[in-house]
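Once you've had a glance at the structure underneath, I'll fire off some questions.
Excluded from the complex is one protein chain; the other protein chains are retained at their positions.
Should a chain be cited, it is by its letter among A, B, C, D, E, F, G, H, I, J and K, assigned in written order, with residues numbered from 1 in that chain.
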């Protein structure tokens, strides 16, 4: 089984740390990705980090994971609530899949209460802020190891 | 009138034949496209085959068909159920349009019962497996010839 | 396996060719049935053609197909959208089943977007006009032969 | 008051015992009707058993019961969920009325959770398999006797 | 243009006058039909009166009216609220069409507020009791005469 | 009992005959009211005709009818679909009440399928054009006479 | 297999026989439970009767049945329509389960048409009054014996 | 503050002027963009004009505006009704935002009555045809100047 | 064609400038109307300004515009979301019609997302504050001139 | 702060005491208003009592209260359920606001369960009959005094 | 008739006065209960005050009131919106029943707009803060006295 974990971020998550940092913190997506890559190495995994604003690119990367990754951590951002295409791509990926959100969608607008990612994922982490990425990594690493 | 028929496939259809082949069969999208191109030539048509995971690319190709094609056979995959943009592009195409699905969406989840492609298409073929592509080609070729 | 294919038409389809022929064409249901019977013989099948305005009669014929037919092509007309009884009868028929419509229901009123025939059928052909009957026959014949 | 109880079965119930008997049992509708007729005689009642796939015929029989029966046991099958006409006929029948189902509709598809028979009936028995017919007969017989 | 008006009654309307006559009156459907036939003759029309509990039979009669009648007065009873098949048959009839109800459906259960007959009819009379039939006849006769 | 019948018209009905007369006819609301007043006298009734674009004024007139009228014929126009206030005023009027529409609302937009006037009225006439007013007058006059 | 059947009653069923006895009868819940206990002994079963107004207590008793009972007869009263917790507890009980109601919920308010007990039960008895308890006991006893 | 205004057009708007010009006019998107650029210069603004059929590209451009533009005029076309991603990108842009449509969506299909762009915009202009672009430019320029 | 434009304001818009002026500005409806009248004269139009809290009065004024005005600018306030009567009056007005709102309704409560004015108007301006009135005037004047 | 309390009654409340007095009591709206005026004086308040069947007049009076009253007690009758205009007027009134109903709307038809007055009011009194007016007056007087 | 009034408070109301007292006030539930008991004595009533977080306990107490109380004042807190069991218990209590809320639920989240307590109560008081308890007591005492 692959030693790689895909950490995919969807639309607008490239703005992390750049938007109202006094509120959301100064940690950028690059910071998070660096943290995750280093943390992954300690856990014995190569963490492949990518971000896209394009639904089609996220679909393509999830397909690519079929060959290249043991698990996917996906923060699909707004596409969580609208993308059947990502749902279908996830269904075609046999490895472990975690839906991730920085905030808790249930405390936000009603259209964020629907998730197409959820029914195609094994697990969900939401609302822990950027810490959630590391939590997901730990959990995914353990799952992958235990299933080897 | 153009001698070309566009055969467009949407997200995740590039996985055909690669995913659980013992179940879904060993026929890949490339196989289907080759079959269709050859079958098209027999019918006197050039079959232009394309696949994309990007909604925007499918929109662009449908627009392109306005100049380049006499008819479109479209398996929009997951975008069938969510894309108003593809709906609008189809409305702007005056030629014959067929909505195609490999499985029958009415036997699947509820969110696959809605189609934005349908109200902008002339006809529908669904549930015949990959055979449906050739059926569509035959029907479209006959329609185009009869309307010349 | 039986050499017979049932071609069943529901309410108001007996009006085909009699209603505004300058628009809908001069082809009557009898014409279509004759065409299908002849075409069936070429394919090696006896095509049994029946039409009824009664939901109960369509249910009875579908039940009868359990003994007498290898496949059913069903244009249930208006009962497509309201009949759970036909849905149940189709579920009890193990052969190949095709839902057929002359026009494309998704381009018509909203109450025609629901189908009780669909979730109990293998495949759908819609919007090809009366040509759809022959298309269905070809596809059904191939399916039956390949499953022998 | 009449000594007759109507036992009416709706669409597709004539298939009982003929469809996957290794699963649903080898008891046919004729077997059930014979059992009920004999059991009825022991209880002092003539059990009139009829089955139809036609909504209109069921309506007519329920109307006939106004003159001819003290009670109705009705398994309306699929018409349970769609027939306002049967609802109205039942409302016009003053005797005791039992809605019967072999399986429990609440464990099946959502469209089987609506009942037009229910709001026009006194009581419901569902999910006991074919035993439910005898249970209904016992209960109805007792009700009719106690109301004399 | 034909001198005949079809007066069609749907399910359970054959019970008129037989059910709680002290409340609904002693006028039976036969009485109403006789009144209408006589009244029709005075207006110069042959009034053809029929009643059925079968949806399919009503569809067939409405089709027959295409050849045989100048107008249809239809009290579809419970099928008003469920029958797309009757809707379609009415759409195929070019003459004048009146939807009729003895009581006012809007004062009854919610499922009687939907009408498939309405969108396919020219006019509606409801709530006038059995007098409504004669009102409809007068109105229809005038419309037919004025359109000659 | 009063010899007066109120004939009330709601918003925009004062435009009758002024708007696209080549289509809707040259008959103005004044013409209709004159016709009805004359026809009422023949039937032995004083027909009090009023029109208002104000919901509150219609409510007030219906209240006034409690003292002054034996029956109300009400074409509430657009308020039919939105006015609970008119509904309540009608409920407080004990005489005979007819809901009237010139066209058939079920053939128009969906928001015209709801009626607050209906559940508070005895009867409905719709779709007969301006002839409906005289039909209503005849029917109401007969009802009032028969209930004296 | 256990010789015990649990007969559980939910909120407000302790008021049986105390509330408007001239209407609902003088039979109290204690009377019903005594009858059932005696009837159970004749059938060879110990009938354990309990009532609670607490959702949590009903959940606990259903869990207890996993060790102590062969079947459950449950009249969950109002919790039928609101309790996912009871639904889950029933799902975890492998024995036979009957949903019971004294009246027929489909003839009452709309919020009583939803049942969380139903999808987790084998069968339903409703509307037979307190006689339903004995009917359920007979049926359950037979099912348990036949599955031994 | 930036002297630049972003004028962004979404899917299918590149077809303006090419599709049924006798109806929609001969003005192409290029014409409109040229007009807007010239008009912008008169107002003292650089108008940056872009069009894309890709949701992800529109998201990226809106993000880019955070650094590069004082205001956005956005005709998101079909994505108006489906894109939460564009909604989120707009929320992250602090400048003035105008939602623009050439036609009035409320006069079109129901699925065009929902807008995800609206709740994230300051203002809306719709239905003025291509003139709306210049109106928006005037209004936006005035807003930006007054907020300096 | 008339040289007059009707500028109609609905309920509560007479409070403009009087309610929390430190927030909404000190500009009253009278100020706006004076501005519009002067601006109209420059454009060669007489701007007739009226405000009413009565739905019926707005209906009457829109009817009056049929004779007296070339166009209507309508801020119907709360009646935007509830008035079918205003919708009907607008439909009967052949001139140019603009729906106007000071704030953007899509950023407010859900019941403000429905508009009965929209489907009967040519165009919409919303969210530009009181500036929107002048924008509307400019646009309307241009439309009227170009259609002469 | 003003010493005046507005007591406003909406459509059909002028019928109080006149309609079925043997049921609803002989107390007219005038009686209630006299009682309230006297009771108000004892509490140190001038109670200004008004009733209208016009939505627009109620809006105008609520606006007037901005200058003239410390609090409003509003029984908006049927407009409670339909009037966004009254909702908006109440939002613009800074004083204390009580929604009042003589009966309890939750025990009546479903369309009376929605309230536009509620979300714009501080408090609700319903179901206490005409006594509720005095209760409201006492509560409002205390609130106004305590906030001085 | 009993001299006792039950004052029942549901879940989380025991937190009154303990939670953000600077905002909600320092008055605890014990303070309110003491006030009500004293006030009750002046009115000639024993006020029995109880609070529970358990739905089942509230049901039990309402049942107990059948023997022990002339009236119930019930602030069911969150169970107002979810408890059919409390609804049923209230229906079985013949005395006077008041639904009470400290805040006005219509100004809060949508799921607080539904009330199962309302349709089973005589009257409602909401939004008056803790003063509402004394208002309810006064009103209930008067109702009980007048019905003796």
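For this structure, a couple of remarks:
The working rule: contacts are C-beta pairs under 8 Å (C-beta built on N, C-alpha and C of every residue); 3 or more make two chains touch, one makes a residue touch a chain.
Everything quoted here is computed from the prediction, not taken from an experiment.
Listed by label, the shown chains that the missing chain touches in the whole complex are A, G, K.
When the full complex is taken into account, the listed residue touching the unshown chain is G:54, out of G:6, G:54 or G:96. Within the full complex, the residue among A:8, A:73, A:89 or A:125 touching the omitted chain is A:125. Here the missing chain is touched by one residue of A:50, A:106 or A:145, and it is A:106.
Listed by residue number, the positions of chain K touching the unshown chain are 10-12, 14-15, 18-19, 52-57, 77-79, 81-82, 111-112. Chain A meets the missing chain through residues 104, 106-107, 113, 115, 118-119, 121-128, 131-132, 135, 138-139, 142-143. Within chain G, the residues in touch with the undisplayed chain are 54-57, 59-60, 63, 82-85, 87-89, 92, 116.
The rule we apply is simple: only the chains that are shown with their structure count from here on.
Fewest steps needed to get from chain G to chain J, stepping only to touching chains, is 2.
The minimal number of chain-to-chain contact steps leading from chain E to chain F is 1. Over half of the residue numbers at the interface between copies chain B and chain C are found on both sides, making the touching surfaces mostly the same.
Each chain gets one centre point, the mean of its Cα atoms, and the points for chain H and chain K are 55 Å apart. Centre-to-centre separation between chain A and chain I, using Cα means, comes to 49 Å. Chain B has residues 54-57, 82 in contact with two or more other chains. Screening every pair of chains for touch gives A-B, A-H, B-C, B-H, C-D, C-E, D-E, D-G, E-F, F-I, F-J, G-K, H-I, I-J, J-K.
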